[in-house]
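Down below is the structure, laid out as structure tokens.
With one protein chain held back, the other chains of the complex are shown just where they sit.
This part shows chain A:
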Amino acid sequence: MLLRGLSWLVLCQLLGTALNVLLLPMLPGPIIGMLLLFVFLMLRGEVGEPLSVASSSLLKYLPLILVPPAVGVMAYASDIAADFWAVVGALVLSLLVSLAFAGWLMQKLIERQQRREDV
């Protein structure tokens, strides 16, 4: 089960990598693979057992898979120190503003849709 699902995931990513070189140099191969799998699921209309087992076990360990790339920070310590406060300031400010904006916009749009349905 797990192996069959994993094979599907690997196949999608390999196809994505090929498409990345052939047609879409600006999109990363794994992202194209994800879109391919998504289209495949839409066409099929359901998630098969092997795929669901493989994806949930892989996503469960996603934080672990992310540790090695995160450790790469140690190689860029001086670059980070140079711009640290500019970047952190921008992160915090933009987060606060866009969080409030997203919530407000969604609420307005929901209310508008409900009013239209009531009429």
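Going forward, a contact is a pair of C-beta atoms (placed from the backbone, for glycine too) under 8 Å apart; a residue touches a chain by one contact, two chains touch by 3 or more; residues count from 1.
FYI, contacts and distances are computed from a predicted model.
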Per UniProt, the name of the complex member that is left out, chosen from "LrgB family protein", "Purine hydroxylase gamma subunit apoprotein", "ABC-2 type transporter transmembrane domain-containing protein" or "Cu2+-exporting ATPase" = "LrgB family protein"
Request  = Taking the full complex into account, find the residue in A:L3, A:A18 or A:L41 that is in contact with the omitted chain.
outcome  = A:L41
Note = Note that chain A touches the absent chain at residues 6, 9-10, 12-13, 16, 26-31, 33-35, 37-38, 41-42, 47, 51-52, 54-56, 58-59, 61-76, 79-80, 82-83, 85-107, 109-110, 112-113
